[in-house]
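A single protein chain has been omitted from the complex, and every remaining protein chain is retained in its original position.
Read from first to last, the chains carry the letters A, B and C; within each, the first residue is number 1.
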Amino acid sequence: MAGNLNVTVWNEFIHERRAGGKPMEIYPAGIHVALASHFSAQAGITARTATLDESEHGLTREVLDRTDVLFWWGHLAHDKVEDAVVKRVQDAVLDGMGLVVLHSGHAAKVFKNLLGTSCGLKWREADEREILWNVAPHHPITQGVAEHIEIDRHEMYGERHDIPEPDQLIFISWFQGGNVFRSGCTFERGLGRIFYFSPGHETYPIYHRADILRILTNAARWTGEYSARAREGNGRRPDLRKTVNQNVPLA
Amino acid sequence: MAGNLNVTVWNEFIHERRAGGKPMEIYPAGIHVALASHFSAQAGITARTATLDESEHGLTREVLDRTDVLFWWGHLAHDKVEDAVVKRVQDAVLDGMGLVVLHSGHAAKVFKNLLGTSCGLKWREADEREILWNVAPHHPITQGVAEHIEIDRHEMYGERHDIPEPDQLIFISWFQGGNVFRSGCTFERGLGRIFYFSPGHETYPIYHRADILRILTNAARWTGEYSARAREGNGRRPDLRKTVNQNVPLA
Amino acid sequence: MAGNLNVTVWNEFIHERRAGGKPMEIYPAGIHVALASHFSAQAGITARTATLDESEHGLTREVLDRTDVLFWWGHLAHDKVEDAVVKRVQDAVLDGMGLVVLHSGHAAKVFKNLLGTSCGLKWREADEREILWNVAPHHPITQGVAEHIEIDRHEMYGERHDIPEPDQLIFISWFQGGNVFRSGCTFERGLGRIFYFSPGHETYPIYHRADILRILTNAARWTGEYSARAREGNGRRPDLRKTVNQNVPLA
Partner (left out) sequence: MAGNLNVTVWNEFIHERRAGGKPMEIYPAGIHVALASHFSAQAGITARTATLDESEHGLTREVLDRTDVLFWWGHLAHDKVEDAVVKRVQDAVLDGMGLVVLHSGHAAKVFKNLLGTSCGLKWREADEREILWNVAPHHPITQGVAEHIEIDRHEMYGERHDIPEPDQLIFISWFQGGNVFRSGCTFERGLGRIFYFSPGHETYPIYHRADILRILTNAARWTGEYSARAREGNGRRPDLRKTVNQNVPLA
């Protein structure tokens, strides 16, 4: 697999800084640090983090040009993300950067702008059992992943999720209270691969589970494959988009 | 909608003839007659039936050429269906006939030959509650259909269903015992539209429900749309397949 | 088919007002009027027009709520279309309005926002012969349409077109100079159907051709089908989007 994979984990990082809350207890350094630490421990992966509070939310052009996959976790502050940065992330995806959108990131501007829909859904916080069924056992994202995964208690996310028909449906979730959800979906936009994965409410230690981390690591490798190859040589992903619209002469 | 829609409901018709059984009690004249009677009562639809015991299983070339949609219910006798008839049905679909495959028809030769996969799945007879979630509320098949449909007790059909990625996913089912299923799926093969719909185990009165019949009537109209138009004029669907493979001159 | 179909043809209406130009000669009252007149002459269709110069570009909420299909022709003034109107059109599509994007509308904000990509392509103005191949002869859009359509001279639009993989590819174009193009493509966003159709450069009388008008009329009926049904009764398409994102109780 093409050399080194550069992962950037973005997090709004609000829940985990509220004193005395569950998120702080579960992810004392933040969800981004928990995920990035895990990724960095994997062969061939280098991970860094970026958060809302940083200048340009930590997502400068320089950072994005060297990022093969961007993970996105947001919830309370979707509308605080600057439109210029949203546009920059969208352009990077069209140029070939992978994007993994987690949980409540379903309502993030970067996701909605790439899919074109509202991305609305049903939800309920009721400590329900969730079972994810793996419907694509041959997909790179599910290698080493069981036929189904049980999560004891989780927030319910339910259909209808207002997304375009996914390119490929990877997981379907069952919830104790009677709902179902397309919890793992792939999309492509421009040269970039996108994976949406719904588990990961901030009040449960879901990103500490080995099976979930296996899925996310697989997703990093799969969505970042193109960019890692494109960056070979000079370290930056070339800006292919300037050649996308062209007046061409007769051959 | 192009004139009259001709529906043929095919049933192996074995369960319902066993004295003292639930299927006989629920469908005394057979599932095919229950469905065909309902369809015939709808504006613009003419329905007939065909069964395994008839000569050529009731599916002669003459019958298929005038059929816009074929419904298929089978379970115990998939391997008793003659290959020549299976081929004739497959050819009719490629020529534009609609096909609606019901419940255990998932393992019928006509379905497996059109999809190319094993169509295997998980199942369990445990009188479970099933909830079908409508994930395509804009699709012609779901017009007049609620956001979700509850079936008190049903056989469980669960993932992974070994089918190709559907063109469009219409319903996802939740089962009390923890399983999910892609219970309404569309496919296209050649000029024909195919709809697979899983509800309808023979021991429950599912095909007497108004909501289920609404879905099946919608499916008849949607899958049969092309054929009904193609039959206008002389009543038979033209044999387009002879022009599918052609040596053509330079223009 | 559900009662009356309301079509609105939007045009930036700039080329056709330039004195002495080909567009004025071919479409003296504008492309929008040429198309709307044709549509209004079809059974069950009522067509109106809207242009850039009108207040809110002629696309008020009132107009969109009663529009089943919006046709979009733009070229020189994509960036003059107000973002608020773009958002309103996008929301109407998510709510079920059909959208047919014509020719240089590939770079319109409404199209790019719904697809999420740059929609860039190759082009060349060289009076080339174009042949459109119908690869979906069973689709409602191609009913009554030949296996291929020849356009003597046209602007070339060529791949790679930066669009997401279409739901269904309807036409592929061949150009004399050696290029190909996915010239008829369907997409779905929210409850709305979208059809992109590339023929229609302003300097050729393409929208006066019977075969092209047949395709566009079919496209109007197909993309507008859901909305026309949803408007039955009170004439306006209900605002379904307020129910898209919901906190739901345990059943």
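In this section, contacts are C-beta pairs under 8 Å (C-beta built on N, C-alpha and C of every residue); 3 or more make two chains touch, one makes a residue touch a chain.
Please read these numbers as outputs of a predicted model, since none were measured by experiment.
Undergrad: Among the options C:28, C:44, C:144 or C:178, which residue touches the chain absent from this view?
TA: Residue touching the absent chain, from the options given: C:178.
Undergrad: Going by the contact rule already stated, which one of C:83, C:125 or C:147 would touch the omitted chain in the full complex?
TA: Answer from the full complex: C:147 touches the omitted chain.
Undergrad: One chain is left out of this view; which of B:61, B:124 or B:208 touches it in the full complex?
TA: Of these options, the touching residue for the absent chain is B:124.
Undergrad: Identify the residues of subunit A touching the omitted chain, counting contacts across the whole complex.
TA: 1, 96, 137-138, 140, 143, 167, 188, 190-193, 225-226, 229
Undergrad: Which parts of subunit C face the unshown chain closely enough to count as touching?
TA: These residues of subunit C touch the chain that is not shown: 131, 133-135, 137, 147, 158-161, 165, 168-169, 172-175, 178-180, 182.
Undergrad: Of the residues in subunit B, which ones touch the absent chain?
TA: Here the touching residues of subunit B are 90, 94, 107, 113-118, 120-124, 126, 158, 160, 162, 164-165, 167, 177-179, 187-190, 241, 244-251.
FYI, only the chains that are shown with their structure count from here on.
Undergrad: Most remote chain relative to subunit A, going by C-alpha centroids?
TA: Of all the other chains, the one whose centre lies farthest from subunit A is B.
Undergrad: If you average the CA atoms of subunit B and of subunit C, how far apart do the two points sit, in angstrom?
TA: 34
Undergrad: Check each residue of subunit B and list the ones that touch at least two other chains.
TA: Where subunit B meets two or more other chains at a single residue, that happens at 137.
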